[in-house]
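Here we show just some of the chains, and they stay where they sit in the whole.
Chain nomenclature is as follows: A and B, assigned in order of appearance, with residue numbering initiated at 1 for each chain independently.
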Amino acid sequence: MIRSDGRRPDELREVKITLDYIKHAEGSCLIEFGDTRVICTASVEEKVPPFLKGSGQGWITAEYSMIPRATVQRTVRESAKGRLTGRTQEIQRLIGRSLRSSVDLLALGEITIWIDCDVIQADGGTRTASITGAFVALYRALQKIDKLSAVKNFVAAVSVGIVDGEYLLDLNYEEDSIAEVDMNIVMNDRGEFIEIQGTAEGKPFSRNDLDRLLALGEAGIKQLFEKQKKVLGVEE
Amino acid sequence: MIRSDGRRPDELREVKITLDYIKHAEGSCLIEFGDTRVICTASVEEKVPPFLKGSGQGWITAEYSMIPRATVQRTVRESAKGRLTGRTQEIQRLIGRSLRSSVDLLALGEITIWIDCDVIQADGGTRTASITGAFVALYRALQKIDKLSAVKNFVAAVSVGIVDGEYLLDLNYEEDSIAEVDMNIVMNDRGEFIEIQGTAEGKPFSRNDLDRLLALGEAGIKQLFEKQKKVLGVEE
């Protein structure tokens, strides 16, 4: 089976990471999963949220947004609506949890790392591209403030799904919008799971479907770790 | 291993469902998973959201809330804050998706079913109790308006997790707050998955952990279907 963009079912889109994309940020990159493009920045703040004051522990928090015309139809700005959609909040929480799992917060000390993922063009997989790029920005920021020792492992994410009964890796928007099952997988580079979110969009899925999707995702994420390490100059 | 409340690792808390708990609602129940108590109502509205007008199709949407002192520490009302937290929005979206998977929306016709899950006492598992109770309220409402034929299957949900290396079913608040891995599983009564959300809270999980948790959850959900069917007078 050949996908509409010519890929094999188990093939990632072309992944590009442009390091240090934003000059003001301690860490930043532009990450591209095919036509999906996300600016990821990591900003260091010398204080922690109230619930951590005096704990000696740091914090990592994430925000996610899309520019209005990142999408096929222009979407209304959340700043104009005056509140975040549920979708945005879900994604922000997912990115934050995923990154926190990769860092020893005590080793950070009492600082906050603000992760910002701003989607400038969307073609499916914005949340997985965001996690994968945000880790790069985070790593870069920790390098700059000399806290790389706090990094426990790399983190990357990919989507998998079932479309017309086929198991597909890294769905683009067209595939995503007709998928029967949609799953986001976040892993670390020790082969462990950080987060699994699988949703039956149209049709429930069996245990066998789940196994097939997990295998596909694991293989894809391995390639993302290679990309991250290469751009950051980390030897595997 | 015996749990703090005396349960075996693979044991549900006592589940009670009081049908028709709220007199005004087309369908309602009070569901209790141990000390977790949720009022679930299903309200029928004779119109659909704009995006479905003229489609011939119905809709099911869910809202979730907690009274302030449902929790150990009083929580600030979202109405006083003027906006929903990310957690609330995530849960609302999960309940809505789960219930929509159980109903043939075309067979509903152009009506909306509003599901309200109001937690009056929280002791862990409020979202899984909400889904399980909301299905009962929904079923009851469809019965009242003579649309039971739109029901495709039953839906129930349970949480599983890893605490101190032990695989546990249906975590209470105390267990949930120290769990290394926390997973919510939504299934239908044909043994299929609707939604899986697994999160490494403290420590990543392996493929083997995942398999063990899924098995535990499946067994627990089977018992919930029995409870639902008994209270609704449905023969298995």
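As a convention for this text, contacts are C-beta pairs under 8 Å (C-beta built on N, C-alpha and C of every residue); 3 or more make two chains touch, one makes a residue touch a chain.
All values derive from a computational prediction rather than experimental measurement.
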Per this structure file, total copies of the shared sequence (2 shown): 6
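The rule is short, and it goes like this: only the chains that are shown with their structure count from here on.
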Geometric centre distance via CA averages, chain B-chain A, whole Å: 28
Complex contact set, residues of chain A against chain B: 83-87, 89-90, 92-93, 97, 101, 187-188, 190-200, 204-207, 210, 214
